[in-house]
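Provided herewith is a single structure, encoded as structure tokens, for subsequent inquiry.
Only a single protein chain was left out; the remaining protein chains are all shown in position.
Chain naming follows the written order as A and B, and within any one chain the residues start at number 1.
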């Protein structure tokens, strides 16, 4: 089948050992080829797999994989299939790169169907796909990859080695650093959602600001990042944003954050460095979360959290321990209500007895 | 008006009776034409409507509709406008098909503006619209319909009679079965959201797996289904997914599920057959839901539910009866707190009396 055929790269055991810096525990011929990397359950006799917890040792035992990557502390020293490494996840990351099939990307140069304004500045090493539109004064850096159907607005700057997947729309005057990856149909720089209510209608506020995406940011499919009213909306270096996330006007996201699917950040929210927001989290207007704040999925944040590294959850979100205790106590409500009923019965009896004594 | 003109197909009462297998209760000329099917409130004297519950009988009475589809148990046997059927909803489905206007679809063949790689294999009966991009080695099956601006990645396979609406992006090496419908601007096969944190930054894990969409699946507008890290993300036969849903890497969705708007399924989630997930539901990493699990809207699922057919809701989700009792008890909290105060008062009185006795 053609689709799997392109997956079949030739990677030898020797290459894998070199890429991981690991040690084979058993007798394995280093010259043989490995077909791919697969999960323990799916791996065939020609494949490599991995195990990163003793919890999965039984599954590893049953796996057909030829080689299993893992730490000595998990696999022991003499597992016949073991490729022993210091850092299993990093080794897996290296092996994934070995087996990655060739990328599907446009040829170097500009596809004849692209509409590139004559005042745009596209690097000669960039790859511009079919039906791309690049506006006046826009800049596309060296080795950038712009997939089919992307639109780059006027005076927008796309840094070196950026990759914009199919259908991405970047409005005018936005700035992307180097190596920014934006997945398909994401939208950068649409107007912020700002109106004032006058004379019975919502009057639009012009959003004359912009969006700045720093180096090494990755943005998921169908995510939207709105432009600022004035100034800029900013996503910090190395931050990773999942699919279908909404980042409103004037939001400031620090470096190295992780923002999971369906998160909504309202206008002027500020996140410090290294914050982690779970799926469906919502943050109200202007809220500040300090460096390293960790927010559980589905939380709604209505107050600042100024202590770095705080774990929070709930609607409205509170510190993790308090929120958890609250949840547990709600679970104990049936019992509490029963205890109240029993108390009422006993107190009634005591009152009865007291009355008896008084009237007796 | 042109837009409504194309709605005006000619459908006779006779055709409707034949399509529904129903029986006219009154004296209605079978040769007359019906303009369209409309709700009871909107229907004009030239239209057909339906009623599927006695709750709407009064509205049916006031409706101008010429014919009303319904069951004998709802409409009775001698309603002059009744078209009596066994299965009202199925009859309505049949009538909707009778009145469906001609579809807006590209002509058979490849639009001259499309960019189709010479190594792609597009069936002669397929319809490829304007500004479509089809990558190297891709396959498009017989009678497939590919609307304007769609991008089909390298080595991706699109089965027979699939329909991909405007702006859909399918990355490389994905597989769609037969009759899959994907609505506009949905994205299939973007990278999963996977990183490891090393040396102060998030290192990307290459996602070398793929996405498999089985036969007869329908996927809503702006929904995203990410490719697997290794192996595949899979959507089972006949499952229906609404708009703006997020399906993460390596998720396995069983057949015949219903997944409503804004649902987020985290990495490696597994859903059995026939699960139903309400709007805004979130499911945490690796969770398993057995066949027929029903999840109420806005729930957050943090545990496996292994008993088939369980109804669940809440954040975190629990079995429906327990969750509902909990909600009710929270509603009763004001009363409980009052009962505690009263008990405290009474106990203080009893203690006072006891003290009086001891010191008296």
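Just so it is clear, contacts are C-beta pairs under 8 Å (C-beta built on N, C-alpha and C of every residue); 3 or more make two chains touch, one makes a residue touch a chain.
Note that this is a predicted model, so its numbers are computed, not measured.
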Self-check item: Chain not shown: contacting residue from B:58, B:93 or B:108
Solution: B:93
Exercise. Write down which of A:149, A:177 or A:292 is the residue touching the left-out chain.
Key: A:149
Quiz prompt | Residue among A:30, A:54 or A:204 that touches the chain left out of view | solution = A:204
Quiz item: Among the options A:49, A:88 or A:185, which residue touches the chain absent from this view?
Solution: A:185
Quiz prompt | Contact set of chain A toward the excluded chain (per top definition) | solution = 113, 115, 131, 133, 135-137, 139, 149, 151, 153-157, 167, 169, 171-173, 175, 185, 187, 190-191, 193, 195-196, 198, 200-208, 210, 222, 224, 226, 229-231, 244, 246, 248, 262, 264, 266, 280, 282, 284, 300, 315-316, 325-326, 329-330, 332-333, 336, 339-340, 343, 346-347, 350, 353
Self-check item: Touch list for chain B against the chain that is not drawn
Solution: 2-3, 6-7, 36-39, 42, 87, 89-90, 92-93, 96-97, 99-101, 103-104, 111, 113, 129-131, 147-149, 165-167, 183-185, 216, 218, 220-222, 238, 240, 242-244, 256, 258, 260-262, 279-280, 297-298, 315, 327, 330-331, 333-334, 336-337, 340, 343-344, 347, 350-351, 354
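Methods note: only the chains that are shown with their structure count from here on.
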Self-check item: Gap in Å, rounded to a whole number, between the CA centres of chain B and chain A
Solution: 25
